[in-house]
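Heads up, the thing below is written out as structure tokens.
Only a single protein chain was left out; the remaining protein chains are all shown in position.
Chain naming follows the written order as A and B, and within any one chain the residues start at number 1.
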Amino acid sequence: MITTENLKLLCELSKLHLSDAELLEYGKEMTDIIGLMDTIGESNFEYNPIDTANAVPFLELRTDNIETFDNMDGIVERGPQVIEHQFVVPKIVD
Amino acid sequence: MCKKYDTVIGLEIHAELSTNTKAFCTCDASFGGAPNTHICPVCTGQPGALPVINHAAVEYAIRAGLALNCDINRYTRFDRKNYFYPDLPKAYQISQLDLPLCINGHLELSTGTVVRIHQIHLEEDAGKLVHDDYHGESWADYNRCSVPLIEIVTEPDIKSSEEAAEFVSKIALYLKYLNVCDAKMQEGSIRADVNVSLKPAGSTVLGDRAEIKNLNSFRSIQRAIECEIARQTEILDGGGKVVQETRRFDDATGTTSSLRSKENANDYRYFPEPDIMAISFTEEDIQKAKNEIPLLPHERVTKYIKEYGLTDEDARVLTSEKYLSDFYDETVAVYPEYKSVSNMFQTEIMRRVKDTDDEEVPISAQDFAKVCEMADKNTVNRNDAKTIIRIMFEEGGSPEEIAKTNGFIVVEDTAAIAEVVDALFAERPDLIEDYKNGKTNVFGFFMGQANRALKGKATPMSVKAYIEKKFSEI
Partner (left out) sequence: MVTVSELRKKLDDKQISSVELTKEYLKNIKANPSLEAYNTVCEDEALKAAELADKKIASGEAMSLTGIPLAIKDNICTKDIKTTCSSKMLESYTPPYNATVMEKLNAQGVVVLGKTSMDEFAMGGSSQTSAFAKPKNPFNTDCVPGGSSGGSAAAVAGDLCAAALGSDTGGSIRQPASFCGITGMKPTYGTVSRFGLVAFGSSLDQIGPMAHSASDCGIILNAIAGQDVHDRTTRKHSIDFTSRLGMDIKGIKIGIPKEFFADGIDEEVKKSVMSAAKFYEGLGAELIEVSMPTLKYAVSAYYLLACAEASSNLSRYDGVKYGYRTDSPESYDELIKKSRSEGFGTEVKRRILLGTYALSSGYYDAYYKKALAVRQQCRAEHDEIFSKCDLMLTPTAPTVAYKAGANIDDPVKMYLADICTVTANIAGIPAISVPCGCDKAGMPIGFSLSAKRFDDALLIGAADVYEKDHPHPIAKI
């Protein structure tokens, strides 16, 4: 069961805003979805975090050579609000 | 005075690695640059872009780990740390949680305290925010995004603010000797988070700790700890309880203050980074990395004492900074008079560079070696040699040129020595009498007079030899 409180916390973590009506609707749907996900609770396989077969040997990692991207202005131009080649957001306060 | 509380300190040190490229893309990783001119789709989090890990970043992290006596995990993995902030374009930082590169290291301090290192992991830096108070805006520059960082996490083994400062400065020095980090605190290339707690003296139970974030000078680390100890002592003395929280240190007021806990913001939802394959190391990889570790400060001290015959103190002074030690090594490589170079270096070079931020000696080691040699061989006299170094620092130029233009080159003119000394002896028969009567200190008078008159024409040694000969003939 996903309570409204659970859902509000998930919204805060995911930076989503839901209206009160949406909270109810999503809450109901999420409860059903989590119910489906709960079937995995019956499984009892051991997870081994070490998967050597799929590791890349250290020597094969990318070499440390600079390659400059040719369209940096293009990246900045895509910003919704840009001043002096920087991306602008409302002032951050800790 | 009997201490009431024991201080328990743990550190997390973040050091930017001095690789050419960023940790996960091929952008230039060097400091500075106009805003957003070291960027690409990967480090700005464009849709569809993927990280590709830099070999050198991993290599540097391992080198640091090996120098700090760590075990290297033969299988290492990256994780995503998720949080939203405008300096973090992907809204996650690629870091390492469960399987970091290095674990179980240690470093000994001058107090004898052995600080255990829990782990060293590789992660990426965030961008830079500039705040415009007038318009209420923050501006984001992503040049620093994805520059590689290592985070060195200690166990809570540090017992005082002095030890903490020593630990950080020692780490900084090591990283410089290892050529993996510039360790320039003013550029933010080393920063530390500090965990401080107090426990009743002698107790083994840890107290509740406060974390002070983002300290970026040795001095602020020491001061922040000191005022945090004072704050916690006051709380405990009053029967209160220290709140486990994150605090900020204000350098201007010298106080720490609580960082308003961002509501639930601390659930980072780490999970294995699917875009970066785990990395495996062979024994040869590790051996090769070990072989490539340059001599560390304490190893250079030993070398200077054993091979160069320097005193313990000289050796320590010379190795106090990597660039100084490197310069000394370069000098003695061309002119292996270890003791004399050491003396000249300490009196004439170190005092001129010690208060600069450049970490660079502005003259060449070859030229400095030449000056030392000229002084030792009396091609110029020692005071003039010092003047040559001053001119080299102030105006540049080669030692030979400077010596010539200033008339410092000593010509051994034996006829002139005889003429001057003979005249002095003739002028002062009274002193000759004194000498005969056992007043040998008159020797100094003749030396002084003769040297003054013979400046640039003869070395004091030749003058001395001639005067001694004259007296022996009396």
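As a working rule, a residue touches a chain if its C-beta (ideal position, glycine included) is under 8 Å from a C-beta of that chain, and two chains touch if they have at least 3 such contacts.
Only a predicted model underlies this, so the values are computations on that prediction, with no experimental measurement involved.
Asker: Mind giving the shown chains that are in contact with the missing chain?
Answerer: A, B
Asker: Return the single residue from B:92, B:249, B:304 or B:338 that touches the missing chain.
Answerer: B:92
Asker: Provide the residue numbers of chain A that touch the chain removed from this figure.
Answerer: 2, 6-7, 9-11, 13-18, 26, 29-30, 32-43, 45-48, 51, 56, 62, 69, 71, 74-75, 78-81, 87, 89-92
Asker: Give me the chain B residues in contact with the hidden chain, please.
Answerer: 41, 44-50, 52-53, 80, 82, 84, 86, 89-92, 138, 140, 267, 269-272, 274-277
Simple rule for what comes next: only the chains that are shown with their structure count from here on.
Asker: For chain B, which residues count as touching chain A in their complex?
Answerer: Residues 19-21, 26-28, 34-37, 39-41, 44, 46, 52-58, 75, 77, 84-86, 98-99, 129-133, 136-142, 248, 259-260, 263-264, 267, 269, 272, 277-282, 285 of chain B touch chain A in their complex.
Asker: Can you tell me which positions in chain A touch chain B when the two form their complex?
Answerer: Per the touch definition, chain A meets chain B at residues 9, 12-13, 15, 49-52, 54-59, 61-69, 72, 75-76, 83-92, 94.
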